[in-house]
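Note that this complex is displayed minus one protein chain, with the remaining chains in position.
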Amino acid sequence: MDSKVIYDIFYLLAAILFILGVKLMAHPRTARRGNMFGILGMTIAIVISVLSANEQLVSLKPFTLFVIGLCCLIGILFGGILATRVKMTEMPQLVAVFNGIGGLASVLVAGAALVVANNFSVDEKLATGLSGFIGSITFIGSAVAAGKLQELKFFKKDFPLPTFLRHLINLALVLSCGWAGYALLNASPDQAVLLYVAICSFGFILGYTLTAPIGGADMPVVIALLNSYSGLAASATGFVVGSNILIIAGSLVGASGIILTSLMCVAMNRSLLSVLFGGGKASVDVDADLVYATVKRTTADDVAMMADMSERVVIVPGYGMAVAQAQNAVSDMAEILEKRGVTVEYAIHPVAGRMPGHMNVLLAEADVDYEQLKELEEINPTFDTVDLAIVLGANDVVNPEARKEGTVISGMPILDVDKAQQVVIIKRSLGPGYAGIPNPLFAQDNATMLFGDGREAIQEIIAALKDL
Amino acid sequence: MDSKVIYDIFYLLAAILFILGVKLMAHPRTARRGNMFGILGMTIAIVISVLSANEQLVSLKPFTLFVIGLCCLIGILFGGILATRVKMTEMPQLVAVFNGIGGLASVLVAGAALVVANNFSVDEKLATGLSGFIGSITFIGSAVAAGKLQELKFFKKDFPLPTFLRHLINLALVLSCGWAGYALLNASPDQAVLLYVAICSFGFILGYTLTAPIGGADMPVVIALLNSYSGLAASATGFVVGSNILIIAGSLVGASGIILTSLMCVAMNRSLLSVLFGGGKASVDVDADLVYATVKRTTADDVAMMADMSERVVIVPGYGMAVAQAQNAVSDMAEILEKRGVTVEYAIHPVAGRMPGHMNVLLAEADVDYEQLKELEEINPTFDTVDLAIVLGANDVVNPEARKEGTVISGMPILDVDKAQQVVIIKRSLGPGYAGIPNPLFAQDNATMLFGDGREAIQEIIAALKDL
Amino acid sequence: MNLAKRSKLIIMLGAYLFLVTGFLLAQGNPSAATENTSAEQSDVAPVADTADADSDTAADIDTDTDDKYAMLMAGLTIFIISIFVGVEVITKVPQKLHTPLMSGSNAISGITIVGAILVSAKCANQNNGLAVVLVGIAIALAMINVVGGFGVTHRMLSMFTKRKKAPST
Partner (left out) sequence: MNLAKRSKLIIMLGAYLFLVTGFLLAQGNPSAATENTSAEQSDVAPVADTADADSDTAADIDTDTDDKYAMLMAGLTIFIISIFVGVEVITKVPQKLHTPLMSGSNAISGITIVGAILVSAKCANQNNGLAVVLVGIAIALAMINVVGGFGVTHRMLSMFTKRKKAPST
């Protein structure tokens, strides 16, 4: 009894550390400490759980402890490799992978708890079913999302079924899960395990049929949603094993995921339903050639000259910067310009790139001071005093069409780049961005295009600047 | 069992309503809805508790239900009378009275639970002891605070004992409570009740000895602190009767009180300890006559003239406005000035008056639009464009001494009234305010004094304005 | 603000440590634990005390005291997380609404009325009429707190929402 008290107090302490950790994430200065709080909380929780397991073990003791230790080591090894090796541009995929892994772990834990349980109450069975259901959807859904973002062949091909049939299949799967879950509540232990396996299998299939038809570019929303699910699965597991820390930590993650999801949807001016079940995207009926009739080209030398003569330059990065991995080159260019007395700022749109905060992370990787990164509300009123705006691989987030009615991006707040004195757009072609519509900004009087890969173009500008 | 589920879900709903209610308090527009949420939550909680009590009753059923109903009615009656009859200027006292009543209720409930308990565990006994201890301190402490604020004779006389002896007595009382509480944990049921009575008696005395020596003007801090205590007492009672809603609601109140306490202390630049145990106030060693050598007087007619010729007038209300009940007169004066094309604003210092938000409530009562009320950070940078500042019964919050080192108010942020073109100070004399130090503002070149009761002075100005 | 934040942290950790030490003290006291068990045995109603004896060896059986303990721990968890909610929510209330906040939260602390009503049933079941009357007083007091607190808050807030009226004189 006494040791249990101490354990529980430490669990509570761990929960407090998690909450404080997230709280400290509210500022770049304290965020690192916040992460440390999280690590500390997790370490405490794991150590305490091992201690209490050790105390409860009456048979297979050495074997179990060995398995726990070994598996922890394996996890640390692989987790460490993933954390240190993966490129910053692959962050969205990595988060998806972690999500999926977390979901699968929930499935396994709840399943194992069910197998060894001898007197599960109805509500514990309900929690087990939920845990399996959510966890399995999260697992496969995240795998699909990661595959699409990594642009793996397998996930690229279109989903073969028509929308109506797809919805029907999904509905059937959900109903089957519901039925299996209901049966689980009344089932004998042996049946229960079988039914649990059924729920998880349906969940796995559902994870695929739900996410496979969603376009690769919508994946970030899906990932945030699945992040939320992985938290809910952890919470459900908490109800299964009767552990408050799982409930608290899981609900924190659940809240975080759902908030990020809704922020992304708001910033894109789309509803979550239209992201998940399609129907949001209208077909392109604007004639791109007409829009682009007056497009002017420019050269790296000209851009360098313009930049050098400017007082204030704003760089607007977008998904193309991530694709081209141009962040370091951009940072170097900014440095050179600043040495020449030019004020350089970055305008970061909330949904630039493919995940929330994507551009911030990339630019931070390139050692850009976070004070230089301006958010939309902050920089938009000052665009008319900007001498030169360099749009680097951004498209939708600077598309003035968003101000009109009736386009797919109508209502989405955009960066008012078109109000700058001069605009240079760096991209490989006149191809559209994520939303698939042409951008009249490119043909504006004060705009010129610099065609080419993002990083190469910037490097050419740097070379030209050095020659000046 | 089934009805219990429904009850518990409704309790949870009530808790959610409380949280949402406080959340909605974040804006004047939604605050009323927030209060309604609170009322709804409380109604649900009470109805559910009566239903579940009705279900559990096996003997004395009609009698008990009658008592519950009757007592509820009595409570509603008296509560209603207090809520509707009490003047807005007496708000601080009223809050103190409610606090004390809540604390006493906690004492009684925990006591009754102890009397009828047959197998209280150690922790429930601990919670009972805490509930009695905190509740009894809250009860008497609040009574003293209310008495002091109402300026009742009985509470006015100085505490007769020297500081050192006082601390000793307090320490002895706390230790006695600790001893009684410790004994309570191991006591048999009969002993337990006696020990509980002892704890509460010590608590009652402690409530008096702790608060009686604190100056009347420090009472608002004490009230906020006791507010927090009454919440903690409710939480402790929740542990005693095993009810989560009490725990949640109580901790909300506990957090609210402690935050208000710390905000007040920060705004006054004093530590909580110095408020509670004295020692913060230095004796006045500035010669008031010297400071006030160059004070100039003015008349209501002159003030009316000055105000009429101004473009922008700022009214700075203080505790004196509350004493003189001048809020309606002020609002009328502002209206007349506005009709004559003068911009009128109010500068509200965080600790003007005697409780947080005191001035806001009074001015709101006088139908002043809350958009006109400016907070310190907002209005301070603009004081040099103010033509006339009318300081009405405020003193410390406009005392430039706060900018110097070594005075009792050093470091307290003040309203920069002295930067205005003209300053008129309306008060009855050259007497000091709450902090007890002279105010060099009164003798400044651009300042003139209008001596008299706040309301009468304003009414004279109004009359003069009408004659212009 | 930074100071306020830091003080918040300290307050929360303080409250936590306060509770935890108090609790540990109570638990760490072996005589208290025994007393507790014996009090239970003198119970009128049949409690499943027999299970207590062999419960320490079997790993996953909940006994009565274990459950009571678990409830206490859950209560403590709820308390601490609610304090977090409270702190987060209340720091967002602007200064000008601090007086209504104070009276409103005051009204919420009248929630003890629920405790009073629940206890009244226990008192009555033991045929303790006097205890019922005592609890009745508590109900009346808490009700004053509730009605008065919410009423006065409503009165204040109604003033805040009104627009400027025509001059009274």
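Each chain gets a letter, A, B and C, in the order it is written, and its residues are counted from 1.
The rule is short, and it goes like this: a contact is a pair of C-beta atoms (placed from the backbone, for glycine too) under 8 Å apart; a residue touches a chain by one contact, two chains touch by 3 or more.
Since this is a predicted model, take the numbers as computed values, not measurements.
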Neighbouring displayed chains - absent chain, whole complex: A, B, C
Which residue of B:15, B:127 or B:212 touches the chain not shown here: B:15
Residue of A:136, A:209, A:227 or A:439 in touch with the missing chain, whole complex considered: A:227
Option from A:147, A:257, A:393 or A:413 whose C-beta touches the chain left out: A:257
Interface with the unshown chain - residue positions in subunit C: 45-48, 50-51, 54, 58-64, 67-68, 70-71, 74-75, 77-78, 81-82, 84-85, 88-89, 121-122, 125
Absent-chain interface as seen on subunit B, which is shown: 1-2, 4-5, 8-9, 12, 15-16, 19-20, 56, 58, 118, 242, 244, 248
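Operating definition for what follows: only the chains that are shown with their structure count from here on.
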Pair of chains joined by the greatest number of C-beta pairs in contact: B-C
Furthest chain, CA centroid comparison against subunit A: B
Whole-Å gap between the CA centroids of subunit A and subunit B: 46
Whole-Å gap between the CA centroids of subunit A and subunit C: 40
Interchain centroid distance [CA atoms averaged], subunit B/subunit C, Å: 22
Residues of subunit C engaged with two or more neighbouring chains: 23, 27, 33, 65, 69, 80
